[in-house]
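Would you mind keeping the following structure in view while I ask a few things?
Of the protein chains in this complex, all but one are displayed in their positions.
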Amino acid sequence: MSRTLLAVAAALFLLVLAAWLLSHVDLGGWAVPLALSISGAKAFLIAWYFMELHEARTSVRASVVAAILLFVLLVGLTAVDVGTRAPPPLLSPAGALR
Amino acid sequence: MSSYLGPPTTIRSWLFSTDHKRIGVMFLVATTVMLALGGVLALLLRIEHLTPGPTIMQAATYNRVFTLHGVIMVWLFMIPSIPAAFGNFVLPIMLGARDVAFPRLNLASFWIYVAGSLVTLAGVVASGADTGWTFYVPYAAETFTEVMPILVGVFILGWSTILTGINFIVTTHTLRAEGMRWREVPLFVWALYGTSVIQVLATPVLAMVLLLVAFDHGLGWGFFDPARGGDVVLFQHLFWFYSHPAVYIMILPAMGVVSEVVCTFARKVPLSYVAIAASTFGIAFVGFLTWGHHMFVAGMSIVDAGIFGALSMFVAIFSAIKVFTWVGTLYRGSISFRTPLAYVFVFLFLFVFGGMTGVAVASTSLDVHWHDTYFVVAHFHFIMVGGTLTAWLAALHYWWPKITGRRYAEKWGLVTCTLTFLGFFTTFFPQFLLGNGGMPRRYYLYDETYQALHVLSTAGSWALGSAFAITLVYLAWSLVYGERAEGNPWGSRSYEWLTSSPPPPHNFDGTPVFRHSPYDYHLPPGS
Partner (left out) sequence: MYAPRLEEHFDELPKQRHAARLGVWIFLASELLLFAGLFALYFGYRLHYPEVFIEGVVHNGRGLGTLNTCLLLLGSVAAAAGVGELRRDRDGRARILFALGTLLALAFLGVKGTEYARHFHEGIAPGGSGAFFAAHREPGWPVFFTLYFAMTGLHAIHVVIGMLLLGAVAVWIGRRRPGRAGAHRAELAALYWHFVDAVWVFLWPMFYLLGGGR
């Protein structure tokens, strides 16, 4: 097994450990972005080294980038919608009249 | 001289052929049948609307008819119409290739299309769905109508488009003729490439959301059930994330056809090759950013509505670039006024008209008034029928000699084109007025003040339907009695015309090396 492979594998398991440890801490609003960042780093290592994106052609890399961008766009703008909706009124007008 | 049409001519040799030309022809036949089916449903809808009250069908039937008209037209005709039929036939030849990158996958695409279509039509026969082609929840999850086969059928169809998209992209990258630089790739190929990118990336989201609705409906999973905490607006986000780019899947190939026809029949190099090729990708990219403009009144947040409203304005820029480039190419060209070009003129007018109403309806404040009215219906029919179907007719006439080896009767072509335009305009222009006047879409009954416009629209639909029928007749006639076509009847410099009509089984005799660009009209013929 090549040394690069072993190094990447070690890095991946270290990140697993980091994520596991952090999950025991109450990070409030930072929990989700932090967890996703660690996952992102792992996915990058898998894609770059295991899937050999580091020596892939432009067309291959472009398809990965495009997919990720659209993924983020869909999740992002949907989340923005839910996150910025006005809270529902406590009393409906009909309720207030009764 | 051998031709792809055979021998062999057995049914088996066609149905199991991995030859992209045969697959293209099979798609052409299948999608044309679907167009006819969807068209008949449209005619029935229009007859129903001749009177404000019930005319020829019950309300429940009406709901099913407009749903099926939409499902069939969008997924069984419009999406595959130009790419799977003409794209399959022409793209490899335009690149100087012997076939697409994955011929067996191509055949699989066709059979998956057939399977998906049959499952969908089974649902039609069973009882049809009454949800509209947009399957909004919670109704789609609760309806007693047979929505499941249609959901599953469309899910299956999605894989056909994804596989075709993969095939076209990889073919463009790996099977270009020796020495063909990116700048010499025909514009139709770029249009198909842009379309394929959208197909590959947007369709899976549709597949997933329809599957979720199927689970909600069939297994009671309640993803979108408000009683269990579901949020129906989330469905709409997922649905329109695909369905807005889907309209660019429908229009980009049409624009590719227009580019080819304009250059051939003006005998002129495009005003700017780069503008047309690059704007294709501009449209594909921006098309992904605008889906929320279908949801302005759905309960989305004002922040998101604002973002989507602003982004929607950008799409028109790239379409405008194309229109100006085409018009600039036609200007001072050596115009040969044949049927394909006649359809392109119709396209230019109706697409610009419809496109401008699109920008209008994408403005949040205006959409509040027009949403779910006939204004929107008219807008998208101007683009889909006035745009894509017109370009499909142009493609059909343009490549008819190449595909069949026959010439159709030119006079019939020009006359029918005129009838098509008049029929179309009479059908759909009144619908802008209806919608602006408040007539809602998908309504079975209407107030009698709207009747005059409805009657006019229905009369137009008969003219449009007749034109389509006449077209099929003279094209079929030409298959038997038409004059045999030579290799390049239009005098085009695009690469597909360098081989015989119809082409030999491997497209070219020997491996082609193209020594000119596809729009080199300034060079003398024969160079």
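Just so it is clear, A and B label the chains in written order, and each chain counts residues from 1 on its own.
In this text, a residue touches a chain if its C-beta (ideal position, glycine included) is under 8 Å from a C-beta of that chain, and two chains touch if they have at least 3 such contacts.
The model shown is predicted, which means the values in this text are computed figures rather than measured ones.
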| request: Just list which of the chains on display the missing one touches. | output: A, B
| message | List every residue of chain B that touches the chain not included in the displayed model. | response | 97-103, 162, 165-167, 169-170, 173-175, 200-205, 207-209, 212, 215, 219-223, 228-231, 234, 237-238, 241, 511
| remark: Contact residues on chain A toward the hidden chain run 1-2, 5, 9, 12-13, 16, 19-20, 22-27, 31-32, 35-36, 38-39, 42-43, 46-47, 49-52, 56-57, 59-60, 63-64, 66-68, 70-71, 74-75, 78-79, 81-83
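Assume only the chains that are shown with their structure count from here on.
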| query | How big is the gap, in whole Å, between where the Cα atoms of chain A centre and where those of chain B centre? | reply | 35
| request: Note which residues of chain B are touching chain A in the complex, please. | output: 173, 197, 201-202, 205, 231, 233-234, 237-238, 241, 288-289, 292, 299-304, 307-308
| request: Could you please specify the touching residues of chain A with respect to chain B in the complex? | output: 59, 66-67, 70, 73-74, 77-78, 80-86
